[in-house]
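In what follows, a single structure is set out as C-alpha cells and then discussed.
Removed: one protein chain of the complex. Kept in place: all other protein chains.
By letter and in written order, the chains are A, B and C; residue numbering begins at 1 in each of them.
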Amino acid sequence: MKPDLSVSIAGLELRNPVMTASGTFGYGEEFAEYVDLATIGAFVTKGLSLRPRAGNPTPRIVETPGGMLNAIGLQNVGIDAFIEKKVPFLRSVATPAIANFFGNTIDEYAELARRLDAIPEIAGLEVNISCPNVKQGGIVFGTDPQCAFQVVTACREATIKPLIVKLSPNVTDIVSMAKACADAGADALSLINTLTGMAIDLERRRPVLANITGGLSGPAVKPVALRMVWQVARAVNLPIIGIGGIMNARDALEFILAGATAVQVGTASFINPGAAQEIAEGMEKWLAENGVEDVKSLIGALEA
Amino acid sequence: MKPDLSVSIAGLELRNPVMTASGTFGYGEEFAEYVDLATIGAFVTKGLSLRPRAGNPTPRIVETPGGMLNAIGLQNVGIDAFIEKKVPFLRSVATPAIANFFGNTIDEYAELARRLDAIPEIAGLEVNISCPNVKQGGIVFGTDPQCAFQVVTACREATIKPLIVKLSPNVTDIVSMAKACADAGADALSLINTLTGMAIDLERRRPVLANITGGLSGPAVKPVALRMVWQVARAVNLPIIGIGGIMNARDALEFILAGATAVQVGTASFINPGAAQEIAEGMEKWLAENGVEDVKSLIGALEA
Amino acid sequence: MQFKSMIISNVEVSPGYWRMRMTAPSEFPAAQPGQFVMVRVNDAIDPLLRRPFGIFDVGVHTPAQTGAASQPYLEMLYRVVGKGTGMLSALHDTDLLDVLGPLGKGFQLGAPGEEKIIVGGGVGLAPLYLLAKELVKQSPVRLFVGGRTRDDVLCITEFERLGVECYVATEDGSLGECGLVTEALIRRLAACDGTPRIFACGPHGMLNAVAGIAAQRNIPCQVSLEGYMACGMGACLGCVTPGHHHSNETPDYRCVCADGPVFDAAELKWEA
Partner (left out) sequence: MQFKSMIISNVEVSPGYWRMRMTAPSEFPAAQPGQFVMVRVNDAIDPLLRRPFGIFDVGVHTPAQTGAASQPYLEMLYRVVGKGTGMLSALHDTDLLDVLGPLGKGFQLGAPGEEKIIVGGGVGLAPLYLLAKELVKQSPVRLFVGGRTRDDVLCITEFERLGVECYVATEDGSLGECGLVTEALIRRLAACDGTPRIFACGPHGMLNAVAGIAAQRNIPCQVSLEGYMACGMGACLGCVTPGHHHSNETPDYRCVCADGPVFDAAELKWEA
C-alpha cells in the first residue's frame, strides 16, 4: 500500500510535507528543469517587500564548515513586479505557492499582507520577522516577543489566508517568541531562519561578506533547528514547519518526529537542485519500507 | 626574526594566545603524550563543582554535520578530589592552569571561587555561567544579564585571581550579557560555550542523547562564534578569549582579527590530540611568513 | 542538465593548473562557448557547495575499434586555489563527479569576417578555447594572453593549432613581452582596420581595463565574469554584479550565473 503523505497546515492541504524554503528556490520557475512542482507539498517565494530592494553589495555568500553564510540583503523585485511578472507563472502550477514577505515597519508588514491577500494564486502567507524594525532603533522584530506580537497582529488583521510566521533562531527563548506569535493569531510557525554568523578573510583582514555578518544555513545548523522545533512543538499548539539543514529524507523525518507537520528544504536545493522532490520521494520510500501508513502518525512521535 | 606571540589576559602572561578549552583536555595530564604543555599559552581544566558530579547517562555524545553534540552533564571529580589528585600534577607544569567551575546557586559559585582562589597552582578562574540556576526555576545564569551580573559579582568578591567569564551563545543579545559581566568586575570574557542542539535516531524514534539535548561544538559553530566575538569586542573593553570550532592556526588568527586576545581549542583536540600545540606553531609560522612581528598587532585588526 | 560524469583524465598542465576531461551526455557538446558547469567535488558536506568552472572544450571521442560507442566529453581547465580545487586535482580517471550544466549565457559570436580579438588572463583562458574553436570557423582570430609568469600562460599551443595568432605578455617577462597584456591589445587596436570584436575573461582588474579600452574606442566587447555562487541558476542571488545604471534607488543587479557569466561590457558598471 502506498503510504499517505498528505498533511494539512493551517488549512492548506499539502500532498506531502516537503516545501521549498524562501530565498532558495527563486520564484518557482528557476528549478522547473529539476523539480516537478507537482511532486512537492508547496513552495515558498523569495521574500517580498513593498518596493523593489537592491540588496547588499557582493560578496553575498561564503561557504563555511558544513554550511554557508548569506547576506543577500533581501533583494527582490517588489510586490508590484511580483504581481506582474511572477504571479502569472503560478497559475500554471498545481502546487500551493506561499508568499514570504517582510517590512521595515509594522505598517509595511500589514500593507503587504493586504496586497498578498488579494492575490488568488497565493495560497498562504509566510511572514519573515527576522528584519530590523526601523522605527524601534533597528531591533529585529523576531527577537522581541512584543514586537513580534504586534507585527503578527497587524498581518492577521490584514489577511484571511493561512498565516505562517517564520521565527528567527537568534533568541534566548524560542518558546516565548512562538507563544507571542500564536497569541497574535498565527496559523502556523516555520523555523528556523538563519543563525547570524560571520566569516573572515585572513589575508585581506576583512570580513568575507560585504555586509560583515550573514545568515548561517545548511547541515551545520540542523542540531539547533531540531532542538528549537522540538521545544516549540511541546509548548505551542500550532502546526510547525521544520527548517534547517535538511539534506535528505531522513533529516526531514527527524524534524517530523520532533514535532513538525511539514518541512522546508533550503540550502540543499543549491547543492542538488532536485533535492525537494528527492526528499519527498525518499520519505515515501522510507515510510513504505518501515510499514508506516500515514506520515501524520510520525508528527511529534519522538519518545523523549 | 621570531615573531612575538605573547599576550596578556587579565594579568596572566601567556607565551602565546593558544589555550585549551574546558572539558576537552581533561585535567592536563591526559594529553601529555601529544602536547608539550610548555608550547601553549595556558590550559583550562574540566569544569569543577563543589561536590563530585555523576554527569548524564549515555549516550553522551553524537557527531553532527561538521560538529558534535555533548551532554556530559558536567561530570567531574569535585573540588576536593581535584585538590588532592589533580593539583599536584600542576606543580610540574610551567604553563598557567585555569580552573573552570560552575554551581547551581550563587553561593556555590562564590564558594568555589573562594576555594580555587586559595590554590597557588591555579593561575586564573574561568566561570562557566551556562548552568541552570536552581533557585530561580532553572533559568540558565548565562542567558539573563541580571543573573549573570549577580553570579559574577559574587565570584569577584571571592577571588583576587584573574576572573574570566565564559559566555553562553544561546542568547538574543550577547553584548548585553558581556556588559553585565564587565560591570560585575570580570577581568576577561571567553566565548562561546556550546549552542544547544539535538539529534534524533530515526529508527528508534528517540533522541540520540540520553539527555535529549546537548551542546553543539566544532567547525559548524565557528561562524556564530566569530560573529559574537566581533560584536563583543567592539562593545566591551575587556580582553576576549575566542572559542568555537577552531581547528587550525588560520581559524585562530581569524578570531584574533575579530577582537580576541587569545583563543581556546576544544573539539579539535579530540580529532587531533596535538591540535593546540600545532595551532600555536602554525600561528608563529604564519606571522613570520606574513611579516607580522607581534601577534598583538592583529588583535581586533579587522577592517570592517 | 544534471549528470554523473566519469573522469577520463586529469593532468597538471602547468604548475598548479590542471586539465580534466570527463564524460558528458550526448546533448552536452551543444554547449555554447562561455557557458559553465557547477561541479560537486564529493558526496560529503565538505566542501558543501558546488564549484563553478568554465567549459574549456567539448567533443566526442570516437574510439579506434569499430563497434565501440563514441563518447561525448567535456574538459575543464582549473587552477588549484583552495579546498575544492585541491580535492579535484587529487581525483583519478574512473572517479565520478556530479555535474550541473551547461549553465548561463555564453558568448555572442558576431558577424563572420570581422576580426575577433580574445583577451585572456591566467586561468581566465578556460572558457576561451571553445570560443576560439567556433570563431576560427568564420573569422581571423587573435589571442592576447597575459599571466604573472610563464607558468600562468596556458595551452598556447592548442590555440595556435587552431590557427589563432597568439600574443603573450607576462608581468615578469619570463614569456613573451614583459608587462600587461592590455598594452599589446591597445597596439593591435590601433593597427587593425574595421571594427574588431573583443571577448575577454580573466582577473577583474584586467576586465576593467579591457572594458575601458573597448568603450573608449567604441568596440563591442563581451566579458566573462566570476562571482561567488551557491546555486548557479539564478535562485540564490549570491553572484550578482551591478548593471550599468545600478544604484540603490534604481537597483539593477544582474545574476552572473543566469544573466551571464558573459555580458556585453557596456551593460555593466565599471570602476573609472
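Keep in mind that, in the parts below, a contact is a pair of C-beta atoms (placed from the backbone, for glycine too) under 8 Å apart; a residue touches a chain by one contact, two chains touch by 3 or more.
None of the values given here were measured: they were computed from a predicted structure.
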Left-out chain, listing which of the shown chains it touches: A, B, C
Option touching the unshown chain, where A:66, A:124 or A:245 are the choices: A:66
From B:31, B:82, B:109 or B:149, residue that would touch the chain that is not displayed: B:31
Given B:3, B:17, B:41 or B:65, the one touching the chain that is not displayed: B:65
In chain B, positions touching the absent partner: 23-26, 30-31, 33-34, 46, 52-55, 58-63, 65-68, 70, 72, 75, 218-219, 247, 267, 269-274
Residues of chain A (touch criterion as defined above) contacting the omitted chain: 65-66
Residues in chain C touching the chain absent from view: 44-47, 83
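FYI, only the chains that are shown with their structure count from here on.
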Whole-Å separation of chain centres (CA-atom averages), chain B against chain C: 47
Intercentroid distance (Cα basis), chain B paired with chain A, Å: 34
Residues of chain A whose C-beta touches two or more other chains: 65-67, 218-219
Residues of chain C whose C-beta touches two or more other chains: 45-46
